[in-house]
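Here the complex is missing a single protein chain, while all its other protein chains stay put.
Now for chain A:
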Amino acid sequence: MRIALLALGIGLTLASTASKAATAYVSNEKDDSISVINLDSLEITDTLAVGMRPRGLLLSSDHKLLYICASDSDRVQVMDLASRKIVKELPSGADPEQFALHPNDRWLYISNEDDALATVVDTQTDEVLAQIDVGVEPEGMAVSPDGKWAVNTSETTNMLHWIDTSTQQLVDNTLVDQRPRFVEFDPDGTRLWASAEIGGTVTVIDVASRQVLKTLSFQIKGVHPDKVQPVGVRLSADGKLAFVALGPANHVAVLDAKTYEILDYLLVGRRVWHMAFTPDQKRLLTTNGVSGDVSVIDVDSLKVSKSIKVGRYPWGVVVTP
């Protein structure tokens, strides 16, 4: 997510010098595994066994470590990507689903879905730094690029919870539409994008004032509005495009991130969850939970160029250079 974008600068320089293919890691919620995709050949090169019900994934800023929310194992696992072995398990609180890493590369903010808590863990000392009471069914989590804010969504309370990272205290709440699932900061940290699955909307919020700038809704010809259920959101590193995964509508919406104009709807696999850019920003990968595959979107032409079969119920995806 943000980390991937933040690391993009490094990623691009690495990619230009290294000949190694970029690699995607996809968590398979109902297979307890991670599928590894070679992004040159677009083929599965490995399937790694991990903890139970793996969902959220993220990378350390140096791309050496993969953090995995193993929801039903009640832990966050840390995989060394060189050896592809689990090297550590962090105390995450119960049922971790989504998380975000602070730019200091140490503080991991974790949603504990069953406990109405956000847990902050120091990834170096494995200490729990704080547990913060949030709304019921916390889900989405993002840390602002400047590291000042951690924002958590709660699916039943229907709010964004603003956590001041200097004090680890909840300081503000923003009401959004029903079942907010995911939050994503702009690359420059001025705006926050929050999807609401049942509300069918994406709310864009001004970070400085924490006021709503715009509420976006989506209409796809031939798809019933009830099936438009926004989940994952990704913004291109140049700040020009926004992509919104629309769940069981089986489409990804493409928007002009500045004017909010909807440019296109791209048909992908069934129940599209989350997305990740390749390091060169030329392709966007989507996980499609029900069809069990990953769609590859060509970002320049806005065409879906390929689908890759992975495990059962793919959920999260990250890409390393």
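The working rule: a contact is a pair of C-beta atoms (placed from the backbone, for glycine too) under 8 Å apart; a residue touches a chain by one contact, two chains touch by 3 or more; residues count from 1.
What we mean here is this: contacts and distances are computed from a predicted model.
Of the names listed as "Branched-chain amino acid ABC transporter substrate-binding protein", "3-isopropylmalate dehydratase small subunit", "Cytochrome c-type biogenesis protein" or "ABC-2 type transport system permease protein", the one that matches the UniProt record for the absent chain is "Branched-chain amino acid ABC transporter substrate-binding protein".
Here one chain is not drawn; of A:227, A:270 or A:306, the residue touching it is A:227. When the omitted chain is restored, the residue from A:87, A:175 or A:263 that touches it is A:175.
Within the whole complex, the absent chain has one touching residue among A:230, A:248, A:279 or A:292, and that is A:248.
Among A:96, A:135 or A:230, only A:135 touches the chain left out of the display.
Only one of the listed residues, A:200, A:279 or A:314, touches the absent chain: A:200. In the full complex, chain A contacts the hidden chain through residues 94, 113-117, 133-137, 154-159, 170, 173, 175, 177-179, 198-200, 224, 226-227, 248.
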